[in-house]
Structure formats: structure tokens, C-alpha cells
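This report concerns only the one structure given below.
Complex shown without one protein chain; remaining protein chains in place.
As written, the chains take the letters A and B, and residue 1 is the first residue of each chain.
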Amino acid sequence: MTMKKTDFSGIMQSKVTWAVIAEALILLVCFLIRPDFFSISYQPSTGMLYGSLIDIVNRSAEITIISMGMTLVIALGGTDLSVGALVAVAGAIALKFLRWDVLTYTTPGDYTVYPYILVLGVPLIVCALMGLFNGFLVAKGGIQPIIATLILMVCGRGIAQILTDGKQFTTGYSPFRIIGQGSFLCLPMPIIITVIVVIAVALFTRKTAFGAFVESVGVNPSASRLSGIKAGSVILIVFMITGLLSGIAGLIYSSRIMSNDSNNAGLNFEMDAILAVVIGGTNMAGGRFSLAGTVIGSLIIRTIVTFVYYFGIVAEATMAFKALIIAVVIVLQSEPVRRYFAKRSALRQARSGGAK
Amino acid sequence: MPGKNILEMKGITIQFPGVKALDGVDFSLCEGEIHSLLGENGAGKSTLIKCLTGVNRMDEGKIILDGREIHPTGPGNAIELGISAVFQEINLCPNLSVAENIFVGRQPMKHGQIDWNEINRRAEELMSRFHLDIDVTRPLSYYSTAIQQMTSIARAVDIQAKILILDEPTSSLDENEVQLLFTVMRQLKESGMGIIFITHFLDQIYAVSDRMTILRNGHLVGTYNINELGKVELVTKMVGKDMDVIFSLKRAEVKDGAEIVLKAEHIGDASKINDISLDLRKGELMGFAGLLGSGRTETAEMLFGATKTVRGDIFIDGEKIEIKQPFDAIKARLAFCPEDRKRDGIIGDLSIRENIMLAVQSRKGFMHPMTRQEQEELADKYISILGIVTPDCEKKAGELSGGNQQKVILARWMAANPKVLILDEPTRGIDIGAKAEIQRLMLEMCKDGVSVIFISSELDEIIRCSTRIIIMRDREKVAEVDGSTCTQQDILRIIAEGAA
Partner (left out) sequence: MAGVTKKQSLWGRLTNPKYIMVYATIAIFLVIYAFGAFLYGNKGFLTVRTFVNLFIDNAYFGISAVGMTMVLITGGIDLSVGAVASLTGMFIAYGTTVLHLHPLTCIFAALVMGVGLGLLMGWVIHYLNVPPFITTLTGMFFARGVCSLISRESIDIHHPMIDALAGWKIYLMKFADGKWVRIKPIAFINFNVILFLAMILIGAFILQRTRFGRNIYAIGGNEQSAALMGLPVGRTKVLVYGFNGLCSVLAGISYALYVKSGWNLSLQGGELEVITCAVIGGTLLTGGVGYMAGTLFGVLLKSIIPALITFNGNLLSWWGKIATGLLLLLFICIQRVITASAGKR
């Protein structure tokens, strides 16, 4: 009996719980205002399911994918600011391979100049290598992650622009369209990719000891090293994963617009990803992380945006609105507030115990 | 003779989640008195001090300063009330200069600006009282721990408080510096200041204090005049049980012809170690004696790959191996409990289970994970073997007491099943009961065929347990003596004069 109670107060103190509650509340408000918010319809012509919920998950794909890597980076006690720039780099490389020589192929059409495998493979490899570069600066150079990744954040978009001579290409290559706009099992392709990525990262961290190593290094790097953990390799792997995932997100993004946009692709993605991780309950100081929490955090961010669009609140207010809701969630999750609730529930328990 | 009472603490009770840290403790301090506060770790000394400086809120009790009841709300407020404190960990800012660390927050001002000349002049004056002739404008991080500790004492002294609290100020000081500190303390006492002195070194208590108050498990044992109580009685009162355990320990013995497990030949690097050679036999306990910085910790770190070996060779079971990082050492079945438990040992936010399984897991590599059940079995096994006090293995290791944390680290290495276990100051800062237990464990492991290297500042400990003792001085091995025949004096003489 008492066991159960302590469990409950533990849950109330967990940040993930608050994130779930916040998401549920936002959805509830949506439902109250528009009861058809949850309705999902099937469109036989495209073979896809449609509905606000589907749309939320679909549109959150890029952030969710990136924030899987970001969760690990933050668990190590760092942040990766370069992910947004890597999204732009991935798009630029993919479009470059699809439309290498614009003079020969003047109109965008259903073709690719270079083999499709290169269109997909090279951006991912380059992004992974850029992630490795970040990791190298952090692990071998001993540079703070936020500064190390600031370098690629500052010059990443410049690199993307130079790769494409500052031009914006469009393409009509249909296999490329599938990544961002196709469907599988009636669901939009980005959702499928997201699910695969989330499961892969979860398996990699939790079914091996990698997650424990990440947490250990995040809490106490020196003690971890003396316990035999190769902290440097852990850091390298984590940053490489984050780079690779940014590349995947970049492919999805550019497939949605069938173009590259070095200025706006992935703009502020690093911010959204970090927010998603923190709302999801992972401490920015490093240590314990929760991938499930991060997924919910990412969904919260997207739900707010969808909410704003859906209810015709002026689109310009999105940012301000997002800020307000996030502020509420963060304040509720903050330590003093959680301690206050913990104390109150302890008091209530003590009181009801006394009544018996 | 002590003057009138300046501080009176009555019935102080502090409740932490789950435990009563202090239970109705009384304490008083007179003008011009040095009053030692004693007790094992977790007895409540620090909590009492934190209560007086306003860091911890008390649940019951009264603090009366100069006849007025006070309610300190924080360190800043306590300083205003005339209570200043020097804590065990150096609580200064490494980026500020020595002078500024003494004066920050109360800098002398001139024309609405900070008067830097005055600050530096007064800081120099203060430091020269401690016979320290240093450039006070350099950043604090530039100087040794001892000077940093002196700086924090200088800060507390300059505040001109009525009450000065010194919480383990001597742990990083050498003998001369301690004597200097005592001189200053006596000066301050003459000027009428009341000093509360906390230390683990019994001799120091008898050297300077007038009275002592003993705490045990949050309760007051009593307050005594210094000549009222002998050392043995004092320890008995602190521990609350007989010290027989510690004296019943048997030195680790090595059978003749036991094979050599670990052998180091002329290892060294650029700055920390000149030339060390040693051979460690199976089941042997080898003590490293020497002053701080003599090379004892540095040798251990080098053997374990925590720092790079530039010269020399290391052999395990007669086979030469290359140790570039701790991982290599762990593969060769070496284990190392570092000196700084908090920084290098315990991983505070992780559970006891994870802390214990870490070394085993890292040797396996992350691609070969242990199941949850295996981890729990391992953790539970060592929790019971070592008697770690915890409700279950999921408690955060950082929330345990110092002694229990040390046991968790020990468990981590015992679980890794090492051939050679290196223990650097495993008994520092933990209470006598836990100390004895850790020594007992160490010796038991030797009996089971593990070879142990034991580093400690406390010579009696080393002499009691070691088969052989290596004495280090100025980054070199100067002598190797037999543990059963040498005396504390022999070792001290060698440390002071070198092997002649």
C-alpha cells in the first residue's frame, strides 16, 4: 500500500509525466473547441489517412528524428547547435546530385543525374562526417559542445550555399518525392521513417549498455573514464549519430519541398530539438535521458503550431503562443515547483494517514 | 581563561527526508575560546555548522548570539551577524585574484569605485601574517591547494567576525602550514574571537582547543574540557563501540615463492614521476607511504593508465603490456579506487546498481550488455557482502553517506574480479567504523589471492596492514621496508631525510 503511494509521488515528480499531462491538456482543449479534431479519414485516391493527429505526427517528423540524437548529446551534458545547418547541407547535396548540371537539364523533371543511391547516400555520409567533426572537437579537443557545434552552425549554411552556388534547384524525381510525401501502410512516409529511427535509437541505447555509458559520462566524465568507459568514443558516436539523423531529417525536409533552401531549411531546428528534449524531461546538465519523453516533447511543440493554424488564430501569433505554452510547461517542470507539489502530496498523505 | 558565552545553541533539531540529522543538540561557545566539534561522518557536525550559517533551516531550537536570538537566513546574513566560516572544500572563485577572493563583496571603495590598490595592499598584509609572500593579483587557480585554503582562512579572519568556524581546514595543509594556522588561531583567540574547530586529526584537537563537544548520530554526547578526556575515551565516545575490530586486524602475509603479478620497471613521465620500479606478489598488500605530491598517487594513476607513461615498462604475470587508458588496465584486471571519491569515483546521479556494474560492463564493451537481472544480482550480492546501508539497489549513489559511497566504489572493483587492486586513500574522510571495515575487506581480498596496493596518509594504517611498504619522496622511490619490522619513526625519518 505504502509502496504504491511512494510510486505515485515519484511519478508526479517525474518531468515526463508533466510533459504527458501537458500534451493531453492541449489535445483536450483542441477537442473541446473542435470535436472533429480527432477525426481521421481515409482517402482512397492517395491511399493515405488524413486528420489533424496524423498531420501533427507527420509534421513533427524532422524535429523528432533530430531530437533523438539531441537527447543523447544533452544526456552527455552538451548541446548540438549545428543540426539545423546540417539539414540545409543535406538538402543542398541531394539536390546537387539530382540536378548536377543545370544547363543540360534545364527543366526540373522526373529524373536524376546521378544514381539515386548517391542522392541519398552522400548527404547522409557527409552529415555523419560533420557530426564526427563536432564529436572530434569535443572528445579530442576538449572543447565545450556548444562552442564546438557553433562553428558548423555558423559556417554550415555557407557551405550549403557554396555547394549549390547560392542557387535554389527544384526537382520532380518521383522516388525522391516518396521520402517526404509518399505513404506506407496508409501512413505518411515521414511517420514511418520516424518510427524506424525512434525504435532504432531506443534499441541501440537501451538494449546495449550504450545508454548507460552515455548517462554515466554525462554525470561524471572523469569517474566514467576511470571505470574503463572510453568516453571519447562514446562522445564521437553520439555526435555522429546526431549528424546522421540531421541528414535524414534534411532529406525528408527537401523531399517535402522538392527543392533545396539553404537559407530556411532547418532554420531554428536546433532550438526546437533542444526544447523537445528538455520538455521531455532530460536535464540539460546531463545524465538520465528519456527518449519517450523527447518524442512527447516534440509532439507538444508541433501540436501547439497545428493548434494555432487549425483554429485560425493569426498565424503570426504562432511563435508568441508557442512561447507562452512552453513557458508554462517549463515552469511546471522546474525544480522548485515540482518540489512544492511533492511536498503537498506528502502532506496530504501524512494527513490522510493521520486520519486513519 | 575563556570569557563570557557569546553563542548559545539550544535544542537544535533538523529533519531531513527520512532521518533526523540533529536531535535536540545544545552547543555553546565562549569569547576567546577554541572549541572543537567532534564526531564521525554523519554525526551532524556539518549540519550544525550549516544551521549556524543559515544554509540549513532548523526545525526546532534556538540560536542566541550575544544575548539576542538570531535566525540566520544564509551565509551572507550570517556574515553580517558576525559569523564567518571556512569550509572543508575550498569555497572561493578560481578565476578571481587571491586579493579579490579575500575582499569580494566588501571591497573598500574610493570615489564610488573599487579601490584596487587598497585591496591588494591589505591582502598582502594579511597573507604575510601567514608568512606567505605571494603575488596576490594572480588568479587563485594559479596557486596550490594549501595557498587557496590559506586564502579562504584569510578571508574569514579579515571579516573580523565574533565567531570563526573552521571546518576541516587542515586536510590539505602540511605540518608547517598547520603550525602557522595554529599560531594565527591563538592570536585570534587572544583578541577575543570564538573559534569552532572541526578536524579528523585527534592530535590537532589536543594541540589547540580549550573545550570539545562530541556528537554521535545527530545526538549530543557531551561537552568536555580538553584535559578531562584522553584520546582513547574520546574515540570510544565518538564511535560508541570498542575499537577492538581495528586492532584485531591481521597483516597480509605472502607465501614464499608466490608469483609476481604486477611488475613495473623504471616507469616515469615528464613531470610527475621520475623513476619507480616495483614488483607485487600474489596476495600481497603493498603500502605506499610518502607526503602529498611525493609520487604515491601519481604512480597509482600511471599504473592504471589514468596518466600517460612516458618511460619504462609494465608487466602483468610476466607479460609486458601497454596501458594507454584505464580501459587497457581494466582489461589486464587492474582496479583503481581514486583518492577523490566525489570527482573520480562515484557517479552520483546513477543508481547503486549501475555504479557497481560499470567496470564489469565497460570491460565487456557496450555491445555485450548484462541483463537487468544480472545487474541486480551483482549489486545485491555486493550490497550484502559489504554491508552497504540502503533500502535497495536503485537508490542514487550520490545520496549515500561517504563511507557507503566508498563501499560502492569498492564493490564496482570487486565485481570486476581484479588481480591487482589499487586503493588511493580509501579511508579518508570516512568514520572509524567504516575505516576498520574497509581495512578488513582489503585484507580479506589479499587472503583470496588479490594483490593490493594501499595508499594512505595515515602511517599507522599502512604499517598495520602492509606486507611491504614503498616509501616515496620527491617523485622517486627511496626505500622499500618490511611491514612487520618497521616502525612509524623509521618511515618518518626516511620521508624526511631520504634513505641513507
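In this text, a contact is a pair of C-beta atoms (placed from the backbone, for glycine too) under 8 Å apart; a residue touches a chain by one contact, two chains touch by 3 or more.
Since the structure is predicted, the reported quantities are computational estimates derived from the model, not experimental observations.
Across A:Ile33, A:Ile178, A:Ala327 or A:Leu347, the residue that sits in touch with the chain not pictured is A:Ala327. The missing chain, though absent from the display, is touched by one residue of A:Leu72, A:Ala139 or A:Ile159; that residue is A:Ile159. Looking at chain B, the residues touching the absent chain are 55, 74-80, 85, 87, 90-96, 100, 104-105, 107, 109, 113-114, 120, 124, 133-135, 137-139, 142-143, 155, 271. Where chain A meets the chain that is not shown, the touching residues are 79, 81, 137, 141-144, 146-148, 150-159, 161-162, 165-166, 271, 274-275, 278, 284-285, 314, 316-324, 326-327, 330-331, 334-337.
Methods note: only the chains that are shown with their structure count from here on.
Centroid to centroid, with C-alpha atoms defining each point, chain A and chain B lie 44 Å apart.
Put simply, chain B touches chain A in their complex at residues 304, 306, 325-327, 329-330, 336, 338, 343-350, 354, 358-359, 361-370, 412.
Within the complex formed with chain B, the residues of chain A that make contact are 207-210, 212-213, 215-216, 219-220, 222-230, 287-288.
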